[in-house]
Every structure is written in C-alpha cells, then in structure tokens.
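For reference, the structure is listed below as structure tokens.
The block that comes next holds chain A.
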Amino acid sequence: MSWLKKTFSSTIGRKFAMALSALFLLVFLLQHFAINITSVFSAGLFNELSHFMGTNPLVQFLLQPVLIAGILLHFILGVYLEMTNKAARPIAYAQYRGSASATWMSRNMAYSGMAILLFMSLHFYDFWVPEIVYKYVEVNPEDPFRYYEELVHKFQNPVRIGLYVAAFVFLSLHLLHGFQSAFQSLGARHPKYYPLIEKLGKIYAIGIPAGFVFIALYHHFFHA
Partner candidate 1 sequence: MTNLQAHIPTGPLAEKWTSHKNKINLVNPANKRQIDVIVVGTGLAGGSAAATLAELGYNVKAFCYQDSPRRAHSIAAQGGINAAKNYQGDGDSTYRLFYDTVKGGDYRSREANVYRLAEVSANIIDQCVAQGVPFARDYGGLLDNRSFGGVLVSRTFYAKGQTGQQLLLGCYSAMNRQIARGKIKMYNRHEMMELVVVDGKARGIIARNLVTGAIERHSAHAVVIASGGYGNVFYLSTNAMGSNVSAAWKVHKKGAYFANPCFTQIHPTCIPVSGDHQSKLTLMSESLRNDGRIWVPKKMEDVKAIREGRLKPTQIAEQDRDYYLERRYPAFGNLVPRDVASRAAKERCDAGYGVNATGEAVYLDFSSAILRYGKEQAHLKGMDENDAATVKRLGTALVEAKYGNLFQMYEKIVDQNPYETPMMIYPAVHYTMGGIWVDYNLMTTIPGLYAIGEANFSDHGANRLGASALMQGLADGYFVLPYTIGDYLSKDIRTGRIDTNTPEFDEAERQVRQQVEQLLHNKGSRSVDFFHKKLGRVMWDKVGMARNADGLRQAIEEIRQIRADFYKEVRVPGTANEYNEELAKAGRVADFLELGELMARDALEREESCGGHFREEFQTEDGEAMRRPEFQYVGAWEYTGDPSQANLHREVLEYENIEVKERSYK
Partner candidate 2 sequence: MKLKLKIWRQKNAQDKGKMVDYDIEGVSGDMSFLEMLDVLNNQLIGKDEDPVAFDHDCREGICGSCSLFINGEAHGPDRLITTCQLHMRKFKDGDTVYIEPFRAGAFPVIKDLVVDRSALDRIQQAGGYVSVNTSGNTQDANAIPVPKSDADKAFDAATCIGCGACVASCKNASAMLFVAAKVSQFALLPQGKIEAKRRVLNMVEQMDKEGFGSCTNTGACEAECPKGISLENIARMNREYLSASFTANE
C-alpha cells in the first residue's frame, strides 16, 4: 500500500483528504441543522430526533467517532498544510496585495478555521461534555424529553449568544470559499456545472450559518 501513502502525502492527495473530510462535515452540518431547526416549531419532534441520535448505538459508536476523526483530520491536516505553505515562501514580500487577486475568505481559511475550532471547544463544553457526563459518567437514566429544555436553557446567556453569532459568521466566511474549493480539490469543475456549485456554495455558506443564528436568537428571545 505504499502507493496509498504516497498519494496522501502529496500536496494534491492531502487536499483530496481535506476535501473529503470537508464534504463529510458539510453533510454532518446539514443534518445537524435539520434537527436543530425542528426545535423552532416542535419541541416534541426535536426531542424525539435528539433522543434517537443520543441513544442509537450506530450513531453513538460509529458515526460519532467518525465525525470526531473527520473533524480532527480536517483541522490537523489544515494546520499542517498551512505550516508547509508558509514555509514555501521563507522570505515574505515587503508589499503583497493579496486582495488584488483573491478574496479575503480564500486567503484566510486557516484563521476562519481556527475561529471555528475555538467555537467548537465552547460548543463541546456546552453540549457534548455534559451529554457524555450525563450518559457515561453519572450514568443517569435516559430521559427522552430533556433535550429541548437543555437547548433553551443554554441559549439564555447573552454572552454565549454573542459568541455563537460571531462563530457562525466565521463559519460562513469559511464555507463561502470552502464549499466550492472542496469540489475544485476533487477535480469537479466544468464550465457547465461550476456556476451551479458556486451558487449552491453561496446558499449553503450563508443559509446554514444564518439558520443556526436564527435558532439561537429565537430561543434566546422567545423563551426569556
């Protein structure tokens, strides 16, 4: 399998891995959003879905580790690539007008990515850690109706809301470039369908984070 190692240690192979993990994360995010949005119109449905995700062994012991691995891979590889890319130009320009030829988003994926990483630690601290503690440390009995309450409770703190909104702005910036970039890294670009990818990318990159922000604000303001 030396060829596989070779492929994934090439610059193109690494970007391929970045793109694959990105697409996986895009799907995950969509799914996450789809469940969360139900909280706006039906506490019952939200609880039901959350209960399923929180207790189904397939989700818990297969999808969840894969997700964590995907996130780790995406971040670690991203940081590694950023470092090697920086090293490819050891002496910096005295003047570099990056904005003349490329968008801010595309030039700052590492920074928007870092911001998202910071947000994710907060998010894990908020939801995932208590969840793990609840289920596996304290071994409380499963209560299929607790999820909605917890969600509403978390969104009462305005500081947290502020952080969430800021994080979603970064997520949006990250996705505005990342969505179509993932397809490019996979080699999926043709004048016929590229405009569609670009459009979908914009819809996704703005729509999904905006949706999350909406959910947070909704629960903040309508359950005070």
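A word on the picks: all candidates are chains of the complex that A comes from, given by their letters.
Definition applied: contacts are C-beta pairs under 8 Å (C-beta built on N, C-alpha and C of every residue); 3 or more make two chains touch, one makes a residue touch a chain; residues count from 1.
This is a predicted model, so every value here is computed, not measured.
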Neighbour chain for chain A in the complex, from 1 or 2, resolves to option 2
Given the complex, residues on chain A that touch candidate 2 span 3, 6-7, 10-16, 81, 84-98, 100-103, 106-107, 109, 177, 180-181, 184-191
